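Here the complex is missing a single protein chain, while all its other protein chains stay put.
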Amino acid sequence: MPFIPHTDTDVQEMLSAIGVSDVEALFDEIPSALRVRSLERIPEGMNELQIMQLMQERAHQDGRPLNFIGAGAYEHHIPAAVWSIITRGEFYSAYTPYQAEASQGTLQSIYEYQSMITALTGMQVANASMYDGASAVAEACLMAVRAHRRSTAAHILMPRSVHPNYRAVAEAMTGNQGLILAEQPYIRATGQTDLAALAASAGQDLTALVIQQPNFFGVLEDVDALTDWAHAQGALVIAVVNPTALALLKAPGQWGQRGADIVVGDGQPLGCPLSSGGPYFGFMATRQELVRQMPGRIVGRTVDLDGRPGFTLTLQAREQHIRRGKATSNICTNQGLLMMAGTVYLAIMGAEGLERVAAACMNRTSELVTALTRLPGVRVAFSTARFHEAVLLLERPVAPLLEQLAARGIEGGLDLAPWFPELGPALLVCATETRTAADISAYAAALGAALASERAA
Amino acid sequence: MSNVPADLRYARSHEWLRELADGTVEIGISDHAQHALGDLVFVEAPAVGRTLAAGEACAVVESVKAASDVYSPVAGEVVAVNEALVKAPELINQDPYGAGWIWRLRPSASPAGATLLNAETYAAVSAAG
Partner (left out) sequence: MSLSLCEPLIYEYARPGRGARGQWPAAEPVAPAIPQALRRTQRAALPEVSELDAVRHYTRLSQLNFSIDTHFYPLGSCTMKYNPRGCNAAAMLPGFLGRHPLASARHSQGFLACMYELQEMLKEVTGMQGVALTPMAGAQGEFAGVAMIRAYHRARGDLARNEIIVPAAAHGTNPATATMCGCVAREVAVGADGDVDLEALRAAVGPHTAGIMLTNPSTLGIFERHIVEVAHIVHDAGGLLYYDGANLNAILGKVRPGDMEFDVIHMNLHKTFSTPHGGGGPGAGAVGVGPRLLPFLPQPIVGRRLEGTREHYHWLGAQDLPQSIGRLAGFMGNAGVLLRAYVYMRMLGRAGMSRVGEFATLNSNYLMTRLRQVGYTAAYPERRASHEFILTLKPQLQQHGVSAMDVAKRLLDFGFHAPTTYFPLLVPECLLIEPTETESKETLDAFVGAMSEVLREAASEPETLRTAPHRMPVRRLDDVRAARELDLAYRPAP
């Protein structure tokens, strides 16, 4: 039996100490009618060799296509040291740091992580991370309702240019508590949130405006104007940001006159592999005054009985209190190991390394867009400045083209038809620092061939 | 055995009330309550000028163990808040009936009419737990 160390002698000695004749006797309080006879539909067990062979076959089956999809999960080079360190047993198999004296490694790492996130986002305090960017947006909405002193409505403006999955998760997680997430349009020509349309909500009791930068289309929003507008309405600003982009873009703490109030995002670009969608981690930061409304774990620096510095989970009582508030959260975990990956990644890359990654991503995407828009029937959707993603408009449905590309070992991007049918055939593409000039040429050639064969068909 | 001054009145939810000479009342939490909470780390008091209903949750006292709502024993308007608690929440632990007062209010009705407990009754109630 894998992982169970007991010998027959061990079992006999233990049963004898307890005073029963066999292990089944220990289950005698359970009504026999409830006892399982056999788990018919579980296959026979496998040893490690057998399961590795199966998994290698399955992993191989999925190939290693050339990836040009972004849409909230980005392929970046991860220094080998990152996972080498975090898969050390002392981090990998450590528990939540409730016994602080036995967890200083984890706790100090979290403190360093919190410090780095505040530096990147330009805010004053950060928590120890959340499940992912999408649920962090939901938590930010709940936090805004708690924190907004004057607002009695729970009315949040949610631009359509925010990642559709983030919007869906925010709906699912906040809908049962009566929050209204009011969709706001974007300007068709620029892909930016329509500030003039927002003005239609002026005079209402608004709790918050969500601003994603760059937005789902990769487009750069006019964050200063949006932030100042929201504050003028008495609403809080929830910023949703890409951490790599923050190396080049103004930090949310500097947006508008007063800066954003709550900042969230997905930390996946920082040291987390794509890994089929997770695990990632969500980050959250805020102003000092709102620290007691922030959900999740927080680590603080303090001293021990000898006056030496040490770290501990803090503000834990407020977690229970938040659970009784007007907008309740039940989160009680953080994405420990992934948060650590982010921390080690940032320590190794530093601000200059991150800046270079961001610049390379912008340039590779720009080159990709140039190469693809040379093809007939491919043009850029939005005229505005963007970070490392772009929406391309095509003249024929995108899905069959992507299928052809996939057959050639290229994942060409995301077909936007299911979420933004109003754009017509539209494709969201991304090229990070991991894509070479040769990769881009290969894509352009493959798309050209696919377009040609579709036209011929 | 907690301290329960005889000259104050109490709510079952462990707040005390003192009538001041100028017609306002002063409110805080009892020795029993501060002891149960442990070392206080943060106090959130109601804003000056806010109107409170009797029994309304209007303040929060937070220790390492727990964060508890504090309820206004009577209705009225908040006229003063103990600013010293911002830097020194431990005043509530050290002197819950004196320096640890939390807020003062101008009651909307005579406090004599409020259904509050006298010291003896509160002492019995809080000892019973």
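Per-chain residue numbering starts at 1, and chain names A and B are given in the order in which the chains are listed.
In this section, a contact is a pair of C-beta atoms (placed from the backbone, for glycine too) under 8 Å apart; a residue touches a chain by one contact, two chains touch by 3 or more.
All values reported here derive from a predicted model rather than from experimental measurement.
Which of A:M158, A:A260 or A:L338 touches the hidden chain is settled by the complete complex: it is A:L338. Interface note for the absent chain: among A:A153, A:I187 or A:A359, the touching residue is A:A359. Remark: the omitted chain is touched by one listed residue; of A:P279, A:G424 or A:G448 this is A:P279. For subunit B, the residues touching the chain absent from view are 38-39, 41-42, 62-64, 89-90.
Everything below uses one rule, namely that only the chains that are shown with their structure count from here on.
Those residues of subunit A whose C-beta lies close enough to touch subunit B in the complex are 292, 316-318, 320-321, 324.
Residue ranges of subunit B in contact with subunit A, taken from their complex: 41-42, 44, 60, 62-69.
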